[in-house]
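There's a structure below that I have some questions on.
Note that one protein chain of the assembly has been removed; the remaining protein chains are unaltered in position.
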Amino acid sequence: MATVRIDHLNKAYGTARVLSDISLSIEDGEFVVLVGPSGCGKSTLLRMIAGLDAATSGDILIGGKLVNALAPADRKIAMVFQSYALYPHMDVRKNMTFGLKFTGVAQVERDRRVAEAARMLRLEELLGRYPRDLSGGQRQRVAIGRAIVREPDVFLFDEPLSNLDAALRVSTRVEIARLHRLLGATMIYVTHDQIEAMTLADRIVVMSHGRIAQVGKPLELYYSPVDLFVAGFIGSPAMNFFPAEVESVENGKARITGGSIAGFFLPAGPFKPGARLTIGVRPEHLAPSASGAFATTGMVELVERLGEASYAHVRRADDKLTVAEIRGRQTPSPGEVVKLSAPAEDIHVFDAENRRVEIRA
Amino acid sequence: MLNQRVQTFGVHVVLIAYSALAVGPILLVVMNSFKARNAIFGAPLAPPNAATFSLVGYAKVFGASHIGTYFTNSLIVTLVSMFLVLLFGAMAAWALTEYRFRGSTALALFLSIGIMVPIRLGSVAILTMMREAGLNDTLTALILVYVAQGLPMSIFILSEFIQQIPKDLRDAARCDGVPETRIFFEVIAPLLRPAIATVAVFTIVPIWNDLWFPLILTSSDSTHTITLGVQQFLGQYITDWNAVLAALSMAILPVVAIYVIFSRQLISGLTAGAVK
Partner (left out) sequence: MAEPLSQVVASMPRARFVGLMGLFLGPAVAVYTAFSIYPLIATMGLATYTNDSAGGYHFVGLTNFVTLLTDSLWSKPFWNAAKNNLIFFCVHMLVQNPIGIALAGLLSLPGLKLKSLYRTIIFLPTMLSVVIVGFSWNLILSPLWGVAEGALKAVGLGSLFAPWLGLPSTALVTLALISVWQFVGIPLMLIYAALLNIPDELVDAARVDGLGHLVLPTIGLVSILTFVGNFNAFDLIYSVKGALAGPNFASDILGTFFYRTFFGNQLQLGNPTMGAAVATVMFFIILAGVCLYLFIVQRRLRRYAF
């Protein structure tokens, strides 16, 4: 059973707190992605699960066993590094089997595992080559192969795609997803790229400043971000935010107004008059049309045409830019004044503390 | 444009002149070692020709001294010392860089004292120690002293090289289950090969050319190193110019040969070490 549980984990370097009270439970065979901006602590958390860095306080349990005091070698984990970390003076085969010798795996078994991993990753031709003769993508596959042969309970990935070029990133991402299906192993994956998170994860852990902002399935995070940070982090291009306030509340309806938006009504629910709010709408939910619960106007400054989708950057009253995704061949032109609107179900509301407000009918 | 040309020409003139000054004396000695005695004095600057060519000096050197033994001794002492300096130095440098423990900084400082303070000053006690240990007049005594002498610099240089090795490698080895000792010997050490040139420059030359410790620690002919051997031969045969020039040339030529072959590595090793 390869479950991972983290209980109230803290890490501080002197007075600098890097991780604060992290608690997380990962199921057997789950693919969990730790995502967040640089410095949020995701790599530190991964290294602690691996056993490369010690926690200041808190517990880590792998397969139900407390591993705090165990060295990485004893935790039944395998890690894939951003820099691949292949041994430069050993060929591919040796790279993959070097560590196995010390875990008491017999030669015959070692050879079998290498052959199996090489087949899975299409490395058969490369077994005799040295890392310096391999391309970035090939090196990454060898690094993954080195992890596979260990037959660990948990795979740990530390930004494995960051050093690859864009096309390779996409294909390797697909490989990793395929591997997960094939092996059914528990995988913990760190990245700063939310697209990788959305496409690979069973569940995503969004981190910020050493804390967990939200844990959930990708679409949960997409549709119900728990605060402004998660809302702005998940989804590309990022969600548009409009400052607003509750003008009045009567007859079970709250009237919401703001500098750049047309006033509209929401079910009164928790709203109080005068409350400051932030309204969030994703670019893909804004369309140039006259009808919609939510509307904002502005002048088109720039249109990025990507083919089937285009992104219009619209300068609005408070001088910020709204980004709207426009499908089809008809696109507005720079200089045009447009009205963008969105349906009620695509409106996100955040209170003055940047937390999500549930809209109750 | 002309000014530039003149400047470059001037620079080359200066460099050629100094190069002649640097290499001239050596050429002179080697050239004349192959000449007969009267040709040495009669026309010192002339290279040997058919009439003046003579190997009488070399014959004397081989006949009257155990130059072969001296050479072998120097070779053994230098190579063994180099090897131990590299091995002990790399292990120590690794331990100090990788495993921070209480007192590791103090230990590093302690080890670096030897860079500045000449070990010769302790010769009185070293000689006593060697006598008491029964190591007087052995190559082992020389090796021990030279290793002690070479360690501080080599640890310093190797620490710098070790810090260049990506940390991910040792993390990966740890995750792989490689024991700490094997991480050093099989992952880190092979990557230190470029450092060998730098350490070699700072270690080999001073050991090979050293006169002091062979003078103090070895008394019998069979343990003399080539530097001491040549020095004593020169002192003995000081009036026999052929023999003297031959001995000098024999001591010069191997060094020059090795230097010319490895000059690129040697100089890059020296500048790499200096840069750090």
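Residue numbering begins at 1 within each chain, and the chains themselves are lettered A and B in the order written.
To be clear about the criterion, contacts are C-beta pairs under 8 Å (C-beta built on N, C-alpha and C of every residue); 3 or more make two chains touch, one makes a residue touch a chain.
Source: prediction; values computed, not measured.
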Which of A:G36, A:G51 or A:P283 contacts the chain that the document leaves out: A:G51
Write the list of chain A residues that the hidden chain touches. 13, 48, 51-54, 69-72
Touching the unshown chain, chain B contributes residues 8, 11-12, 14-15, 18-19, 21-23, 25-26, 28-29, 40-41, 44-45, 84, 87-89, 91-92, 94-96, 99-101, 107, 110-111, 113-114, 116-126, 128-129, 144-145, 147-149, 151-152, 155, 174, 180-181, 184, 205, 208-212, 215-216, 227, 230-231, 234-235, 241, 244-245, 248, 251-252, 255-256, 259-260, 263-264, 267, 270-271, 274-275
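FYI, only the chains that are shown with their structure count from here on.
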How many angstrom between the C-alpha centroids of chain B and chain A? 57
Contact footprint of chain B on chain A as seen in their complex: 47, 50-52, 71-73, 77-79, 81-83, 85-89, 98-100, 102-103, 146, 150
Chain A contact footprint on chain B (complex, rising order): 166, 168-169, 171-179, 182, 186-187, 190-191
